[in-house]
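Just one protein chain is left out here, and the rest sit where they should.
Per-chain residue numbering starts at 1, and chain names A, B and C are given in the order in which the chains are listed.
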């Protein structure tokens, strides 16, 4: 699984561009982190919905690919709970179910004080192919 | 409304960082555009879920703020229909309903050949404050 | 496709119990209808979220099974736009995409005056099995 983490951190271009990193991975779970900067904000100066989604989506991607088999996100839903402007954000993804071709994950995004900033539910389609890492 | 468009294009930092621009705006609707580049891709070399979401989210934000009153995204759900790697992407947001404090939008993201790449449903909470633009 | 419509109308027990009927079906699309009665309401006397979802879900099920191949709903998201208490409700489902194992649908629920009451996005997983009808 450390291979999957290294592979994503090295090859996910959007994550690198936005400064998002997978910091932990396990079977069906992963943690992603980023520090908010100016380029992550919307016109009100708060973390952009797209930023929070990208952070959650990366934790989701790592969790659903953690077994070394290619899984593609097919759907996601996100609730934005509270605005956040600065500091470290952490997204923790855990598996809700996995059976055959589909797998479902819940991701919680929290700020430095562990306040819930956003919650994300994602659905992945699992291919038979193995990750090339 | 042109003011709202100009305001978002000037002040939405994530949009500028990712190269997303509002190209058209009207009452309850908006169109956003971007050209895919390396920094928008995931580890499979395709447009990242976070990229597609950010593009749709920007069209949604412009549409729900088009009346000049501050509206905040509180929820969004996205379906990813087909992978896309390069070219121009367009997101068109239109209002499904608007009543009192809540407003609902549908956003379709299409590639250069008008194939549907993602569809997004977003819910906004409308504040009484006016946009400062 | 008329066979699929007849099969669902005859065998979907919840639909029969709630008085929901598939009235039209085509490739990747279907229309369901019901007349609101007391048993469909919540404690405020309005159509229950569960009622509106069930109506939309039945149109979705008919649309994604319209080709005669078994498709299972794996996810759905619904926005409730306006309350409705009485009268005829119509749900129209149309296909947004279909490729390989996944298919995506949009369903709009309208009241007698064609006001949008709820909108629903559903994702189906398509099995290889044929419907036994």
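FYI, contacts are C-beta pairs under 8 Å (C-beta built on N, C-alpha and C of every residue); 3 or more make two chains touch, one makes a residue touch a chain.
Values in this document were obtained by computation on a predicted structure and should not be read as measured data.
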Listed residues B:1, B:74 or B:116, member touching the removed chain: B:74
On subunit A, residues whose C-beta touches the chain left out of the figure: 77, 79, 81-82, 96-97, 99, 104, 106, 116, 119, 121, 123
For subunit B, the residues touching the chain missing from this view: 74-75, 77, 101-102, 123, 125
Positions on subunit C where the hidden chain makes contact: 7-8, 10-18, 38-44, 48-51, 53-55, 57-58, 61, 70, 72-80, 83
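The rule is short, and it goes like this: only the chains that are shown with their structure count from here on.
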Remotest chain, subunit B as reference, centres from CA atoms: C
Distance from the mean Cα position of subunit B to that of subunit A, given in whole angstrom: 20
Subunit A-subunit C separation of Cα centroids, rounded to whole Å: 32
Intercentroid distance (Cα basis), subunit C paired with subunit B, Å: 28
For subunit B, residues contacting two or more additional chains: 77, 79
